[in-house]
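Here's a slice of the assembly, chains where they normally sit.
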Amino acid sequence: MRAIDMPTIDHRGPTFQDLGKRVLAGIRTIFKTKNPVLIYPASGTGAWEAALVNTLSPGDLCLMYETGHFATLWKKLAERLGLRTEFIEGDWRHGADAKAIGERLQADTNHEIKAVCVVHNETSTGCVSPIKAVREAIGAAGHPALLLVDTISSLASIDYRHDEWGVDVTVGGSQKGLMLPPGLSFNAVSDKALKAQESAKLPRSYWAWDEMLAANENGFFTYTPATNLLYGLDAAIEMLHAEGLENVFARHQRHGAATRAAVEAWGLEVLCAEPTHHSGSLTAVLMPDRKGADALRKIILDRFDMSLGAGLSKVADQIFRIGHLGDFNDLTLVGTLGGVEMGLKAAGVAHKSGGVDAAMAVLGDTETASYRQAAE
Amino acid sequence: MRAIDMPTIDHRGPTFQDLGKRVLAGIRTIFKTKNPVLIYPASGTGAWEAALVNTLSPGDLCLMYETGHFATLWKKLAERLGLRTEFIEGDWRHGADAKAIGERLQADTNHEIKAVCVVHNETSTGCVSPIKAVREAIGAAGHPALLLVDTISSLASIDYRHDEWGVDVTVGGSQKGLMLPPGLSFNAVSDKALKAQESAKLPRSYWAWDEMLAANENGFFTYTPATNLLYGLDAAIEMLHAEGLENVFARHQRHGAATRAAVEAWGLEVLCAEPTHHSGSLTAVLMPDRKGADALRKIILDRFDMSLGAGLSKVADQIFRIGHLGDFNDLTLVGTLGGVEMGLKAAGVAHKSGGVDAAMAVLGDTETASYRQAAE
């Protein structure tokens, strides 16, 4: 029977402990790590900060890669915290270039660079960075820099392997692939990152790993966690494993492929210029002449009650972004693409029809759909 | 009609903006301030950190008052951030002593102390600090220190006036008087605090006021807010004003008085030794001989499915805490006290019966109940 609705001053009872242990173990399987994962009652930006303050000292140099708007925000955040940053410039149409990172590290003979920061799935562009290749480039350079990766919009949507790929800190959030409201964020850590923490001198308390990891060992948290979101997290982890993580990834890949087929049929261009960097969770589309995206978005919102992502900063009004992540199935995608196609027409944007048909040809293909049968 | 369940990459639409403006304005009425209030997607500990990093520089000295466990935790947090702290020791049975604070400040002739930190309602003891008197003591000492106050367990339960009392930063949280799940926390700020921010040198980004306040002016946030909790906050503010804040405070006062009447009838002692410091949101009770509280709590949890607050650190096992805050009415309190009285008996704790009767005498008194009629 449900407990009486009495005030619970103390959230340290055995029931909570069971939940804590379960989600702290379960979240590791999502990051594919055997090491601990920190769970913060904060949005993803907080986990960006946590990754930096636990591993670095004032004035340390971070090599960051300009994949797009969010990489730029992370760089600004690092600078506000008193870190020095160096940006490898990008064109916002590719993921990070592992070769360029490797070359820069080889040039850094006295190991001034302390961390390499890369965004896995750049939400502003729909380009995925090749994390494994980045780690190999660091290794080939024989450089001791830590590798910090943002998976806020790829975790549980796009294949990611914290341990296997040798990432030191992976930053994640609750509101995309985990299908939860915003309010939880994560740091998956390597042994090397835990070691770095011991000498890292940036001041930290809320974000500090040490005390939290100690409390986590018993399923508890050092301060009030976002209890209700933890219940949601518990359910989300179970759902992801019920479908199978590989099936979830395959589904997103199919949806990305179908979306790109639609874009091609419309005669438009996908922002991401490198096929191996295409994102399974969102697709950014270039407007003809690189303008008018916001007018199009407004028409689609007004006419079809659907909100598309805007182009941010450098690509403002030049692109619109189609999300296909989280709790999303084939027919939702068909409806979404139908809304875009009708919107292109209503807005008078030059395009060819047939995008939805092209997407359906991909979605209806038995081969790509085979994951469903396997999963059930 | 409900919008289709399409992915919303961009949380910057006009609907969200309306909500943002409404809660950012509404939360000011709860703190009783005309100045801005920062809303963090974080638990209360984060807002403690925010209050410090936005106003202070490394090595700054904070005068803190040991009201109990949570004041001690705040002190440790300040130290981890690189601040120096000085503790005025307390006996955990009183709120802060304004006179002692004033004397210490008068002795600080070269104004080494940069901030005075006080917990309004100390959750570990049920003692309320006289914030107005503390501010007056600072003023009488002619001292420029900032006054930072924690209202995490008193906001929207116990009378509090950020502007009128001249507080510089008030720290609050969502999960007590606002009746929401944990996951939102607040900084209400004074002009003086905003000024201090300009020269404060502790590194900060997630907690930084400046960019967030700029975005807040248009109803937006600089990073993903805890959207669903903001909807809850909107509703909570409306509910509090529907009942009337003064009525809410009076209700808690009545419940505190009724609980103390029960404790007295049981022949037990309330931890808070100063009547003017009694809390309206929770009451801590001393065990006879200061031991056995945890055994009692376990019996009450097992037998009556009710979780009482534990004694923390210095008073571990010596006390138990009865919460009476949030969505709580007279009959819930009678049930709660009934559970304690039956538990005392079941646990073989020396006590007199009649506690529930004594509480009912207070609750049934028409005078104290008059707020209800006024409110309806």
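For clarity, chains are labelled A and B in written order, and residue numbers in each chain start from 1.
Everything below uses one rule, namely that contacts are C-beta pairs under 8 Å (C-beta built on N, C-alpha and C of every residue); 3 or more make two chains touch, one makes a residue touch a chain.
Fair warning: this is a prediction, and the values are worked out from it, not measured in the lab.
Here 2 of the identical protein chains are placed; the entire complex in the file holds 4 of them.
Basically, only the chains that are shown with their structure count from here on.
Those residues of subunit A that touch subunit B in the shared complex are 1, 3-10, 12-13, 40-46, 48-49, 53, 58, 76-77, 80-82, 123, 173, 175, 181-183, 202-206, 208, 222-229, 282, 301, 304-310, 321, 323-328, 332, 335-336, 339.
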